[in-house]
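Structure record follows, encoded as structure tokens.
All protein chains but one are shown in place.
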Amino acid sequence: MAEKTNRTGLWIIGAWGGVATTALVGLLNLQKKLVQPVGLTTELPEFSDIEMPAWSEFVPAGYEIRDFSFEKAANELIEQRAMERSAVTPILKELAELDTRIFPGFLANSGKVVENMADRKREENLTPRETISAMQSDMKTFVAENQLSHLIVVNLMSTEPVCEYFSESEIEKLPEAEQIKRGREWNNWEAFRQLLDSSEKPPVPASTLYAVAALETGFDFVNFTPSLGATPPALEQLAKQTSARFFGNDGKTGETLMKSVLAPMFAHRNLRVMSWVGHNIFGNRDGVVLDDPHNKATKVTSKNHLLEQILGYAPQTLVTIEYIKSMGDWKTAWDHIHFQGFLGTPMTLQFTWQGCDSLLAAPLVLDLVRLTELARRRNFTGRMDFLASFFKSPIRVEEQSFVRQFEKLEDWLRDEKQFQN
Amino acid sequence: MAEKTNRTGLWIIGAWGGVATTALVGLLNLQKKLVQPVGLTTELPEFSDIEMPAWSEFVPAGYEIRDFSFEKAANELIEQRAMERSAVTPILKELAELDTRIFPGFLANSGKVVENMADRKREENLTPRETISAMQSDMKTFVAENQLSHLIVVNLMSTEPVCEYFSESEIEKLPEAEQIKRGREWNNWEAFRQLLDSSEKPPVPASTLYAVAALETGFDFVNFTPSLGATPPALEQLAKQTSARFFGNDGKTGETLMKSVLAPMFAHRNLRVMSWVGHNIFGNRDGVVLDDPHNKATKVTSKNHLLEQILGYAPQTLVTIEYIKSMGDWKTAWDHIHFQGFLGTPMTLQFTWQGCDSLLAAPLVLDLVRLTELARRRNFTGRMDFLASFFKSPIRVEEQSFVRQFEKLEDWLRDEKQFQN
Amino acid sequence: MAEKTNRTGLWIIGAWGGVATTALVGLLNLQKKLVQPVGLTTELPEFSDIEMPAWSEFVPAGYEIRDFSFEKAANELIEQRAMERSAVTPILKELAELDTRIFPGFLANSGKVVENMADRKREENLTPRETISAMQSDMKTFVAENQLSHLIVVNLMSTEPVCEYFSESEIEKLPEAEQIKRGREWNNWEAFRQLLDSSEKPPVPASTLYAVAALETGFDFVNFTPSLGATPPALEQLAKQTSARFFGNDGKTGETLMKSVLAPMFAHRNLRVMSWVGHNIFGNRDGVVLDDPHNKATKVTSKNHLLEQILGYAPQTLVTIEYIKSMGDWKTAWDHIHFQGFLGTPMTLQFTWQGCDSLLAAPLVLDLVRLTELARRRNFTGRMDFLASFFKSPIRVEEQSFVRQFEKLEDWLRDEKQFQN
Partner (left out) sequence: MAEKTNRTGLWIIGAWGGVATTALVGLLNLQKKLVQPVGLTTELPEFSDIEMPAWSEFVPAGYEIRDFSFEKAANELIEQRAMERSAVTPILKELAELDTRIFPGFLANSGKVVENMADRKREENLTPRETISAMQSDMKTFVAENQLSHLIVVNLMSTEPVCEYFSESEIEKLPEAEQIKRGREWNNWEAFRQLLDSSEKPPVPASTLYAVAALETGFDFVNFTPSLGATPPALEQLAKQTSARFFGNDGKTGETLMKSVLAPMFAHRNLRVMSWVGHNIFGNRDGVVLDDPHNKATKVTSKNHLLEQILGYAPQTLVTIEYIKSMGDWKTAWDHIHFQGFLGTPMTLQFTWQGCDSLLAAPLVLDLVRLTELARRRNFTGRMDFLASFFKSPIRVEEQSFVRQFEKLEDWLRDEKQFQN
């Protein structure tokens, strides 16, 4: 067997989607030095003295359930005026080659809409363990064939329907039957492993199966969606055992990013937010999936909770996400914030955010992969709290103020001694 | 002479203006516990364990150049739907009593528009020193008659025309004559004192004369306007000598507050701001003054510079402030931020801020006075950097990110050892 | 019996609601000449030569299902900053007197939310005919006791759940049972009358019962809500027989008014509207009712259909109406219009409308009553098409362009010969 290299695999779930395609178009352009590194946190001048993994060290592959190709996906984005053709033309050959490394994906409790989209799914009546084993086989083969030193799995699938698990303290309040289903077992790796190995087919969503597949092998898992993924504490225990890394959930790109910078302003100034209404419209494939109320619920929850955490009280909130075909990848959010000022006078802040969803998300994906690899090289293992600024719902992180989250990243990058949590 | 009490004088310049009137209406309501402390940073739950000076310990007085009264000023704000009548009715008697402590103010290089407003100004052909002495006499008499332990002077006058002074490093580039006028002397208290004492009537603006009058006596000076005030280093030397405190400039209430929370988002995410346009409309007395291009220039500069400081580069910017009579005290700002995302795609953020100018400013004034008094009780002297989050142009403070400025305030409030700069 | 006067009764259904209260506060102020006639079409300078019925000629009364009073209703509006106290104080006595003429109202197929609000409803297990007779008795008594020459009934109740009736051409497609329920009978007065007289309690909504009660007696009926009211052709036949007048539906006050002026712009310029999204938030009692999906459906339909009528094709549309408590009577609408320009380039128009719902609606109510009375004096009978500009869904009127609808009103006011339709 050939000697290990410094090359790291990047295994994307949902590889021909808009975010994944943009991330890989971006990666190829960065590798060829054809674009300015706009939008990339890891390329900020203030971090130029930190030795980041090079863009050339990442080798992409992944899963996809639809029949498609990177060129087709890029063409959709170009038609929607999200991307310029000039970003794609010079890398068409590389994209076609990448297509050959995108394998049919797995579905499990992914919801009707997603299932209806699937053209090339894998066999379905497997137990969780059988599914995990098949995933691990794919990943290990890819690592071996490409002589990679490591693999980072990034979840960019469509949002799954809500799948609740409960923390230790909440379990006891549940009826016994519920405790078994998504209570006790999900908080303890040994118990959860047995659950996965049973033939009962418990309702573990695909995102969590992918997370287990990665972490059990010692590979890292980053969940860019609001799906469950590696959220249950059982998976944190697993990651520690195998010295792997994980984090999520739900990349913070537009409206919620705005909330996490604006809410601290109201909080620190003691301006009482009475209501915060946010309407989002967009027309890409994510929008089709989120049009199903089950999948939408997962997303809305993720966009909404941080206000109470930052403000310390719960104003009336409303978040809608609606599919408007003509918008394509351009997500437009209108937010109306009604707040009380001195002497009780009501005042208003409104904003309209007009951004390309995939182009806002893609650089975060690349930053996350790069920082995860950096964490590995720094021997950091487990839950990567310092990545909180990238996520709407950072796993078990209380701090929701964007600037304070970013300071944590700065601290981690600056201070080697703070490495391990 | 009676024993010193714990009572502190609050000497407001521009006392019958909208901000001052709102601040005092608020103070009286707070003293009588008739309002919720919305909008007051010092009343945040997180600071409830810190022993703040009580609202009842402040005794207001001040200067004003127009014939007016607190009741008339409050009625204007009520008509403009900025304030509820119910906030004023219970304190009408106290307001009338306060009117008797508002003395005719001084003008000096204040600009044509302001001069035209003056109904009851003091004699004018004085040298700077003569003016300062007259001010000091007023202030000391008030302190003595009311048995106050201290006095805090707060500048809430209309914005003055631009008055530039130059730092040490810039002076050498000036022609000799300029160096004398507003160069060398403004950087050294001894030299500046001689300049003030000369009979040449150098172009020192009223705000700076007020600052000298206060600091020389050991009283504190807070500049809530963009006027020069205590900005020249000479005054910092003076404050250190007399163990007084000072800070400014220009209360950060609306659009600029927004800039100081939004710009860090763009900076940290490496999203390149191409242009940032801000249009402000409002119709209060400030608006009349700012309609004069000389006075407006001072304001626009103060609203504009922080972007470059936060972003690290200078996008094209445009800031307008226009007087639209029907708006009254309701300042509406529309900002259009054009930024470049990943792969160069241009995106847009727009916001509309609809706030009452006086009601946003007034609680900051009360917070500043309270924190200045707290600083005195903690024996802090000189430049109060920890108040940077309250100002558009914090004197000689580099940090412009609101959250980071606020963290400095938290640190100062929490950590007694950080007291002195 | 005393001689008939020139005085006309104004019988309001939902009399202590926000719109009704504002309309009557306005009417009393107009009668006392205490307000400028802003917002009243009939007071436009261009119509000053037309002899309109005087405000003093109208005598109000009405129905209400909640325990309340005009003063309480006005106080709510004052607290929500919709109305100034100074508009109410001078007429408190008159309002209290008016309270005595507001009688307990009727419910019939009004939906759960409305039923839950009812504190003082009339007996319920009546047949339609029994209900109508009770209404007619109330109205006639009021007319007689006050020596009125006429009565105009205005429906300002909360929106009812959707109640579909079908036109002649649509009936034949219905199953037989449906045809009987809300098909054939609703298109023919004789048949509908028999339906009302039967003991079967067909699902005729209260708004239609009120309309029948009025029209059968020769009184006029104006439906300011999207409820069914006098829409079925059977009622037009009835109005013709009794020489009464009627029109509706759904006062056009804010977002939809905007649609009816903006859509013609896109249509005439051949700019292709791809999508039109409208989000409405507000917090008054209407909002509570519209939070019930059954009642909301009626409203959304009324706000939505006109786009297709004006544009000649159906763009994707989305209309939401959400109850946000803090907004009170201030309805804020954000509309996002995505359209295609020359060479296919997509462009965007957004607007934010911030208006007081009750204050926008109330003058329309007064205009409608005045114009209805004018129509009577001009011997016009039946369907008052010339009032189309006041309604979102003008009954059986094709024209939806606001300016063209307004021209029809001008024509009718100018040209006596066009009186009868």
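A, B and C are the chain letters, set down in written order, and residue numbers restart from 1 in every chain.
Here is the rule we use: a contact is a pair of C-beta atoms (placed from the backbone, for glycine too) under 8 Å apart; a residue touches a chain by one contact, two chains touch by 3 or more.
Please read all numbers here as calculations on a predicted model, not as lab measurements.
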Left-out chain, listing which of the shown chains it touches: A, B, C
Where the unshown chain meets chain C, residue by residue: 22, 25-26, 29, 35-41, 43-45, 82-84, 87, 257-258, 261-262, 264-265, 268-272, 312, 340-345, 347-356, 359-360, 362-363, 389, 401-404, 406-407
Residues of chain A in contact with the chain not shown: 81, 85, 352
Where the unshown chain meets chain B, residue by residue: 81, 274-275, 277, 279, 281, 316, 318, 320, 322, 324-327, 332, 334, 336, 338, 346, 348, 350, 352, 354
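The rule we apply is simple: only the chains that are shown with their structure count from here on.
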Chain centre separation (chain B, chain C; CA means) in Å: 52
Approximate Å spacing (C-alpha centroids) for the pair chain A, chain C: 50
Contacts with two or more other chains, residues of chain B listed in rising order: 352
